[in-house]
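Excluded from the complex is one protein chain; the other protein chains are retained at their positions.
All chains are identified by letter, namely A and B, in their written order; residue positions are counted from 1 within each chain.
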Amino acid sequence: MKADVLIAGGGIMGCATAIELARKGKSVIIFEKDVPGRHASGNNSGGVRCQGRDVREIPLAVEARKMWDHHASSVNSDCGFYVSPRLRLAESDAEMEVLEKRCAKLKSMGYDHEVMVDKEEVSRLSPNVTEHVVGGLACYTDGLANPMLTSKAYAAAAERQGVTILPHTRVIEAQTTSGGFRVKTSSGKEYEGEVLVNGTGAWAGRFSEMLGDPLPVFAAAPTMMVTDRLPGLMNGTSLGLTGRLLGLMAANNGTVIVGGGYRSPFDLEKEKIWVDPLQMCTASKIMIEILPKLKDAQMIRCWTAFEGHLKDKVPVVGESVKVPGLFHVCGFSAHGFQLAPMMGRVMSQVIMGREPELSLHDFRPDRFVEAK
Amino acid sequence: MSKENSRFSWENPLATLDTVTVTFEGEPFEVPAGISVAAALLGHTDEHFCHSAAEDDERAPYCLMGVCFECLVEIDGVQNRQACLEPVFDGMQVKRQRKVGDEEQ
Partner (left out) sequence: MKTRYDAIVIGAGPAGLACSAEMAARGLEVALLDEQANPGGQIYRNISKASPKQHAILGEDYSAGMELISVFKEAPVEYFPQTRVWQAEPNGDVFFSRNGGSTKVSGDYLVLSTGAMERPVPFPGWTLPGVMTCGGMSNLFKDSSLSPIEPVVLAGSGPLLWLVAEHLFALEAPVAAILDTTPQTQIFPAFKHMPRALRRFGFLLKGVKMIAEVQITALKRKVPIYRGVKDLCAEGRDRLERVQATRGKKELSFEATTLLVSEGIIPNTSLLRQVGCAHTWDPVQRFWHPDVTVDGRTNLPAVFVAGDGNFVHGAKAAEFKGRLTALTIALEMHRISRTEYLELSAPVRRQLDRELFPRPFIDAMYAPRKDLYSLADETIVCRCEGVTAGRIRALVEEGYADHNEIKAMIRCGMGPCQGRMCSSAVFELIAGHSNIPPREIRQHRLRPPIKPVSLGELANANIGGPDES
């Protein structure tokens, strides 16, 4: 079987890319080893945030944020998106300085989506926050979405555009040919395409190695937690910290989703992740310090998912230098969810040989080689 | 042994048993020592114990074996106690479960 573009990975990046390519008339086949949304795309913490994001990603994130308002028309689902201002708290004057520096940097780049807030505004946004917080940096337009709904909506939209998604189909061999690429799948079939896209998340390092362009993507398994319903406690404001690990998302059902970089031990081969209770305990301590009323809250559930990481914590997006025709969109280091709609757009542009509407220079695949 | 309005009664001649005083929503009453909080409340009143997590429906014990989480109460200021697993003790203050974040009424 043949298609213009073959995509490995049916996560949100692969599907977003496929949707845009199909809209531009390309035929696309997606190989998904499980089902769309099984891993990080469907099981992340659902943060749709510009706040706290690496400044290299800000231009893309700001554009992506606009697209989150239009999912109802672009993918036939609102993806469960709603606005929950994201407030990054400063627990000391030194932390306040860190935030001020970031705010100034963003301003110099021409962005004003994040603004400094004083103690009074902190207690207006989040009345139950503890006394010792001195101020913060707020992004009033950040929000949350339902990752499972989102990744399923993206997959469904891709299929409506004529994209073929093959679930339970793993790419087991991939090689270049005179006309592009030939891949062999776990179902024993072969497929050919002019372009091959690597959207394999935590497995991106291994996949790229198969094609002779190894990327230093490594897997990690963030631990996320969710409490019982605590109506009113967060006042709709999601929180982050400046000097410590913690992200508290104010879900509109009243639960608090806990993220912020806690990680679990795992075995990628066996696809097994162990929840480390120490992380739950550490997170709980900090949560109670920031919001004392959380003492009585219940930890209802923990979950984890495999994510692809890079050591400089920004993704690899663009064409391989070593293997022309191979395009990477991976290594989002546990903060790719918000960027997805925009990634589909720029990936379709570069795959079709056009200049991307925003620079992808910081995300070029060969940046690690240069650094050596 | 005060019994306000319950569809259950204590089967045993209670005079022969040790009793303790438990308070539910501010109202004290005597119950046999050592029984579960769920039994104490069910023997006292037909009122609900808690509200469902999502829709605020009134709920009372369903399984009485630690599985359903429909008997959640506040015991001596600690929320989310499973009444079917907690034994009573003298002077215990039991309240209906309220949600964290809701202002106390």
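Here is the rule we use: a contact is a pair of C-beta atoms (placed from the backbone, for glycine too) under 8 Å apart; a residue touches a chain by one contact, two chains touch by 3 or more.
Note that the structure is a prediction, hence the values are computed from the model and not measured.
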item	value
Among A:K189, A:K285, A:K311 or A:R354, residue touching the chain not depicted	A:K285
From B:V22, B:L72 or B:M92, residue that would touch the chain that is not displayed	B:L72
Those residues of chain A which, in the complete complex, touch the missing chain	35, 37, 42-43, 146-149, 152, 226-228, 253, 255, 272, 274-275, 277-278, 280-282, 284-285, 287-288, 294-304
Hidden partner chain, residues of chain B it touches	7-12, 31-32, 34-36, 38-40, 42-43, 46, 48, 52-55, 57-70, 72, 78-80, 84-87
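Methods note: only the chains that are shown with their structure count from here on.
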item	value
Chain B partner contacts - residues on chain A that touch it in the complex	128, 228-234, 253-254, 293-294, 296-298
Touch list for chain B against partner chain A, complex	53-54, 78-80, 99-103
